[in-house]
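This is the structure I want to talk about, given as structure tokens.
As you look at this complex, bear in mind that one protein chain is not there, while each of the others sits in place.
Every chain is named by a letter (A, B and C) in the order it is written, and numbering of its residues begins at 1.
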Amino acid sequence: MELKNEKWSLDKFKEIREEVLQQWPTGKDVDFEEAIEYHNNLPEEQIMAEKLAEAKEEDVTLIQPRAGVALIDEHIELLKFLREEGQADLLPSTIDSYTRQNNYEEAEAGIEESREEGRSMLNGFPAVNHGVKACREVVEALDAPLQVRHGTPDARLLAEITLAGGFTDYEGGGLSYNIPYAKNVSIEQTLLDWQYVDRLIGYYEENGIKINREPFGPLTGTLVPPSVSHSVAIIEGLLAAEQGVKNITLGYGQCGNLVQDVAALQSLEELAEEYLADYEDVMLTTVFHQWMGGFPQDEAQAFGVISWGAATAALGKATKVITKTPHEAMGVPTKEANAEGLRSTKQVINMLRDQSLLSNDKLEEEKEMIKQETKQILDRVFELGNGDVAQGTVRAFEAGVLDVPFAPSKYNAGNLLPARDDDGAVRFLNHGNLPFSDEVVEFHQEKLEARGKSEGREPNFQMVIDDIYAIGKGRLVGRPRS
Amino acid sequence: MELKNEKWSLDKFKEIREEVLQQWPTGKDVDFEEAIEYHNNLPEEQIMAEKLAEAKEEDVTLIQPRAGVALIDEHIELLKFLREEGQADLLPSTIDSYTRQNNYEEAEAGIEESREEGRSMLNGFPAVNHGVKACREVVEALDAPLQVRHGTPDARLLAEITLAGGFTDYEGGGLSYNIPYAKNVSIEQTLLDWQYVDRLIGYYEENGIKINREPFGPLTGTLVPPSVSHSVAIIEGLLAAEQGVKNITLGYGQCGNLVQDVAALQSLEELAEEYLADYEDVMLTTVFHQWMGGFPQDEAQAFGVISWGAATAALGKATKVITKTPHEAMGVPTKEANAEGLRSTKQVINMLRDQSLLSNDKLEEEKEMIKQETKQILDRVFELGNGDVAQGTVRAFEAGVLDVPFAPSKYNAGNLLPARDDDGAVRFLNHGNLPFSDEVVEFHQEKLEARGKSEGREPNFQMVIDDIYAIGKGRLVGRPRS
Amino acid sequence: MEDKTIVMGVIGSDVHAVGNRILQEAFEKAGFEVINIGVLAPQEDFINAAVETDADAILVSSLYGHGEMDCKGFKEKCVEAGLEDIVLYVGGNLVVGKQDWEPVKEKFLDMGFDRVYPPGTLPEEPIADLKEDLGIEE
Partner (left out) sequence: MEDKTIVMGVIGSDVHAVGNRILQEAFEKAGFEVINIGVLAPQEDFINAAVETDADAILVSSLYGHGEMDCKGFKEKCVEAGLEDIVLYVGGNLVVGKQDWEPVKEKFLDMGFDRVYPPGTLPEEPIADLKEDLGIEE
């Protein structure tokens, strides 16, 4: 099948659908007509797009955790706890890593072992194995909208089951769930598989059901410069809108410098409005991810990192924020720690809900740079695809015109080397083949030279490593040890 | 003795000194010459003024907890813990409430009971009862500078003993340790008693020993508008400088609105430089107090409040920040909780050390308003004193020209009613007899009317109560319950 | 409701004035006659004020951790002054440090207080209790 950014015909979609629903026995329980009916009866408070629209209207930042365990009852208990004790506005179901790789057999084994051991042996909720009915059990036990959060290159069956199961939001995309989450899957393949997911959601929209879509903003979560993640987010937004998606939340992962982060949030929304202008009735919202890199082991320090993320989300007026927990450095958190991350976030967000970061020259300059960079990348993507953004994207990755730092995928050039400048903003130490103007390249160079000067060392890979470890060690900028 | 803002002669000082040292038996161990010798041998890392000067030079924010228990060994253990596990840069010894009221007999009973019960029955360190030698034991067991923190209207003997004991910083002042800490003590009396303390420190300075002085910025800690606390801080700074104090840290307690708080910190330093310009060689630094009002009971939420205070201190470039703990709502914290507050603060401060809140119109306007208000108050104070700030201060309190909200002192007019505006900044709902221009009064009125409008209620005392409870309930602005 | 008089204040060397002022506001709003003796109040001041005003209840606040020492013998002094039947409440941060609430409560009940309130109690609770204890019908 040839990849093109063109809305799939319903026939083509249904043809592939037959195969998809046979990938695992639970697929046969998906009945689209009946699912429409089910969604029509969902209370409005459980429809993500409605909640997000309301928050956007009221300039409020909503909070959402990550959470998922192997067994249904325990999963419900966990989400209830996060809703009640964590005051979560929006709920997730984080999918386990086996399901993300379509290893449903291993997921099944994980479910069995979890039953035997009496604790979750999986790092998430294996929704495909549990099937439509179980998803609905989860939805019905709660009073907030539910989103599927995962990291699945081929997420077609997972989408079919969870959406029929009453979830109203679906995270991911053909780039953001490939490049950071796979090693050997071609970009062409994941773009096609995600066109399927988007077409499915477009099909729901055609039937009057609002399903929100959220490209995964932070990518590898490690020093990703805003223009890199913005380019990916906008491409995924465009691909989704073409297939009929109407509600899109664009994401960005905290870098740590307040001005850069607020500039990134504002420019993301403004750029997306510009690029998606041709698609009518698309509602755009934003999601800010609290720091996705390494965390301090110490819980008190972790609360500091979490709270600073909450403050940035509030001052940047993100529509929602995805929270971290004081257990972050230790892996999957207990439900208590998860609720603690939510509560500290809520406190800060509520204290700052009537405040914002006011405009100033530095903020405007940052926004302008991010926009310039993103446009330079996207212009070249369109050029490479002769106007087709899907084809251009495949070629852009081949050419390193799109490139993500520290990604496992062999389809990613991996030429970028980001590092923090003297203020902690993330810059390009090496911009690889990103099609930047001399002005942009010099801007980054100067920023990093200034840092190098103040540290008395040349900017190099050691600086990058120092930056990666820095927050875990209690700093933002990885200064040389004195 | 007549109160005047005039440096005491050494004779007059020594005359009173004889009485002071007889107030409690431990006073007789104070030997000034020998104390000079002792300070001369202190390592530089234990001299507060040196540490503060270094931090100011490097634009770094230092962290300091509050802490004190009844017995010496336990007190040393506590401070060691906060230094090692809390990464405190500067150390305190918080004095117990009996000592603050000069009730040395009750303090003695508290020491006894603490020994019997095996836990501290006092909420601080009774330094007078323990005496000079015990203070030195504390100092010598540690490797950071130590400050006396208390709330003592007549703190003369406490100063003699702790300074001879090797402490290098002394908090308080004739207003800031009277109005919020006493009911029946005249302002004239405390100003005289604090002239003694300042003269003592001036005497140390004349002998080459640097002792830092810190007026207590937050006053009652409850919705104190910046110009009110700034006026008090500058008056105490002037009174101290007149007696020969050379190192002064001016304080301000977080209100919660970022722009107002940063404007307050910046204007405090700028105003103080202006007013103290006639005194040579005075080193000015600033201290920011994390939120001094009611805290949430929940520790995760408390971490949010603490972290936001840390962020504000860093963005406002305070020289140091006094930290709160996740146990704040429960009273005196355990040493573990105290260290947790320090660590979360340190994390945020370090992450933000290379960032600041950039100038913009709103920030400049806030600074301008605070400066105008403070100058209008201070102008009238000088006028009332016919140029003598000490005499003017006494008359200003009588006239309500100086006034502190929610203070227990009967010498305080108590006419002020502060409330938050729609952005959470603290404004005057009732400015009592503060000598404000029409422009200033209207500015505050308009701000509060705007909030009233958005809440659909008239600004009134209920709004004030809602604001006092708000942070404890997870908000900054006390919105009406819907 | 008939007028009931209460004496309130902050005991010992404690200067926490804000909550005390709000508490006064709340009790007055609820219809009580309030004699607020303020902060830094010795036991004697509470008792004298109660005797003078023929009060129905004494409400003691303590926020700074010395409550345990400051409240010793309070009930006995009330009895000596002829106030054996007066309703006696205490509340706040009553001890130094974070301790389990139940033993703290027990300790103050043993000392003769009728009700003991933990930190963070909102005024509504003691108001409702007091109405019950004084047999006030609304």
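Convention: contacts are C-beta pairs under 8 Å (C-beta built on N, C-alpha and C of every residue); 3 or more make two chains touch, one makes a residue touch a chain.
Every value quoted in this text rests on a predicted model; they were computed, and no experiment measured them.
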Item to check | Options A:27, A:165, A:180 or A:392, residue touching the unrepresented chain | outcome: A:180
Checklist entry - Out of A:151, A:215, A:253 or A:424, which touches the unshown chain? => result A:151
Next on the checklist: Looking at the full complex, which residue from A:35, A:321 or A:337 touches the chain that isn't shown here?
Outcome noted: A:337
Item to check | Touch with the omitted chain, as defined above, among A:46, A:61, A:93 or A:120 | outcome: A:120
Checklist entry - What subunit A residues would touch the chain not displayed? => result 96-98, 100-101, 103, 106, 109-110, 113, 119-123, 151, 180-184, 220-222, 293-294, 297, 327, 329-334, 337, 406-408, 461, 465, 468, 472
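Keep in mind that, in the parts below, only the chains that are shown with their structure count from here on.
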Checklist outcome for this item: Averaging C-alpha coordinates per chain, one finds the centres of subunit A and subunit B separated by a number of Å equal to 45
Item to check | Multi-partner residues of subunit C (at least 2 other chains) | outcome: none
